[in-house]
Structures are given as C-alpha cells and as structure tokens.
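Structure incoming, see below.
Up next, chain A:
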Amino acid sequence: MEVEPLVIDAKGMHYTPLNKMIRAAVASGVKEIVLNNVLGQRFIGNGLRGDAKIIINGVPGGDLGMFMSGPECEIFGDAEHAPGNTMDKGSLIIHGSAGDAVAHSMRGGKVFVEGNIGYRGGIHMKEYEDKRPILAVGGTSHAFLGEYMAGGLILVLGIGHEPAVRDRGIGSGIHGGEIVIRGDVNDKLLGVGATKVLFTEDDLERLAPVIEEFCERFDLDSSSFLDTNYSRIIPSSSRPFAGKYTWD
Partner candidate 1 sequence: MSLGSVPLKYKISIDREQCMKCMRCVDNCSYGVYRVEDDKILIDSRKCTACHRCMSMCPRDAIMLQEKPVDYRSHPLWTAEAREDVINQARTGKIILAGMGNAIDYPIIFDRLVLDACQVTNPSIDPLREPMELRTYLGKKPAKLEFTKNNGDVELSTKLAPNLKLDTPIMIGHMSYGAISLNAQLSLAKAVAKTGTFMGTGEGGMHDAIYPYQDHMIVQIASGRFGVDINYLERGAAIEIKVGQGAKPGIGGHLPGEKVCSDVSCTRMIPLGSDAISPAPHHDIYSIEDLAQLVRSLKEATNWEKPVFVKIAAVHNVAAIAAGIARSSADAVVIDGFRGGTGAAPKVFRDNVGIPIEAAIAAVDQKLNDQGIRNEISLIASGGIRNSADLAKSIALGADAIYIGTASLIALGCRVCGNCYRGLCPWGIATQRSELVERIDPQVGSQNVANLINAWTLELSELMGAAGLNSIESLRGNRERLRGYMLDEGLLNVLKVESVGA
Partner candidate 2 sequence: MCGIIGVIDRTMARMDGSSIKKALGLMDERGSGEGAGYVAYGIYPDYPDCYAIHVFFDNLLEPKSDVDKILQKWGRIVHQEEIPTYEQPGLKKEHIPWRYFFKPYTDLMVGTTNPDDDNVKRLVMTINSNVEGALVFSSGINLGVFKASGWPEDVANFYRIEDYKGYIWLAHNRYPTNTAGWWGGAHPFNLLDWSVVHNGEITSYGTNRRYVESNGYKCTMSTDTEVVAYLFDFLGRRHGLPSDMIVEALAPPFWDEIDEMPEKQEEFMRTLRLTYGPALMNGPFAIVVATKDGIVGFTDRIKLRPLVVGENGARLYISSEEAAIRVMDPEVEKIYMPRAGEPVIGSVVE
C-alpha cells in the first residue's frame, strides 16, 4: 500500500521533536517526507535507518545525516557544519554549498554538493569491504581536503573555478582512498603523505558512473566531464607512521 508523503512545516521547531516525527513516520512506513521552512535545525536524519526520502527545503543546521544508515536527504539550500558526519549508508544531495568538515569520518554512502565546501572536507573518510564513501563536489574546496583520509573517494569538479582547488594541504596524512580533482593540481598544495599520480583511462572508466550520477542529480551535461583531465591523489603509504618510532 502506498503511504502518503508526510509534509512538516519545520518553522521554529526544535530538532528533537522534528526528528521524533521523522522517526515515527519512517517507522510507520512513510517513504517520503518533506520538511519546509527548515532553518538551523541540527541533526536531521541523525542515526536514521531505512530507505525513506527526505526533502529539506531551507538551510539545515550542523551534523545533517550524522550516523545515518540508509535514507536519502535532498536539500534545496545550503548545509552547515559537517553534513554526512560518520554517515554509514544513504545519501545527501545538497543543492547548494556546505560548511567545514563535510563527510567527516564518513564510512559509506554519498554526499553530493552542487556548490562549494569549506575546510577539511572528507576528513578521515574510511572504507571497509563494500562500503566506500563518496564525497563529490561541483564547485571548489578549501584547505586540508581529505586530511587523514583512510578510504573512499573525493571528487572535486571545480565548476566555475580555475584551478579547481587552490588551497593547501590536500590529502594531508592520507593513508587510504583517493582524491580526484578536475584539471591539474599544483604540487605545492599536496599535504604530507600525499602523492599525485596520472589519471588514466581505467580510472575514468571506474569513476564514470559517479560523474554521471552527479551530473544527472544537478542537471549538468556529463559529457563535458568524461575525460582524463583530472589529477588523482593517493597515499604514498598505507602505513604513514610506520617509520616514526623507535622502541623504548
């Protein structure tokens, strides 16, 4: 039986009752929830399971979809601090920009940001077996992108930005996963432990589905991005600290 979408006017609401309503709706089988007039409510979809779709109209507060495991949130507006924090499964589709620490410690699912992201995007993202988190950004990113990254994929298309990323510390301390940035990346911007390698046809073949999906979500023409004009940044070692210590 089809369950009606639930529409909530979140104007002035505190996040706890809002999340309780979302949880209750998902538990009762609602598949689509529309939140209108969202402004600053943190923790939306926090720890939520299932496969519901949540449309968020407005600007949600920090830690959007933290620990989320399954649902999709589509945001028509900007997101603040750390959307997708420690997210497990599901996706955040942000029709706007996002703040610092986007996809912090994310372990699975997708975070798509149409605009730009702040500092330390994708920090400490990590993968395990079939769980491979993806952070894709249409615009640019600020410094320390993919710091301490332990797995997954960060893709920055740099639309409207030349170069795509111009801030320092890319992949600082990276020991797993890959960072793919449109065009060339100045070697000076690479962080400690990060290495730039050639982006090959094989890489393109591997990443084409992600690029296509991203473009589709934001009505972009994917054909103009399906080439090898990318820089690929990977760890120089999966054991960056192996040589740092001597025994007592």
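In this section, contacts are C-beta pairs under 8 Å (C-beta built on N, C-alpha and C of every residue); 3 or more make two chains touch, one makes a residue touch a chain; residues count from 1.
Basis for inclusion: all candidates are chains of the complex that A comes from, given by their letters.
This one's a predicted model, so the numbers in the text were calculated from it and none came from an experiment.
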Direct contact with chain A in this complex, candidates 1 or 2: 1
In the complex with candidate 1, residue positions of chain A that touch it: 15-16, 19-20, 23, 42-43, 46-47, 49, 62-63, 66-69, 81-82, 85-86, 88, 101, 104-105, 107, 120, 123-124, 126-128, 131, 147-148, 150-151, 173, 175-176, 238-248
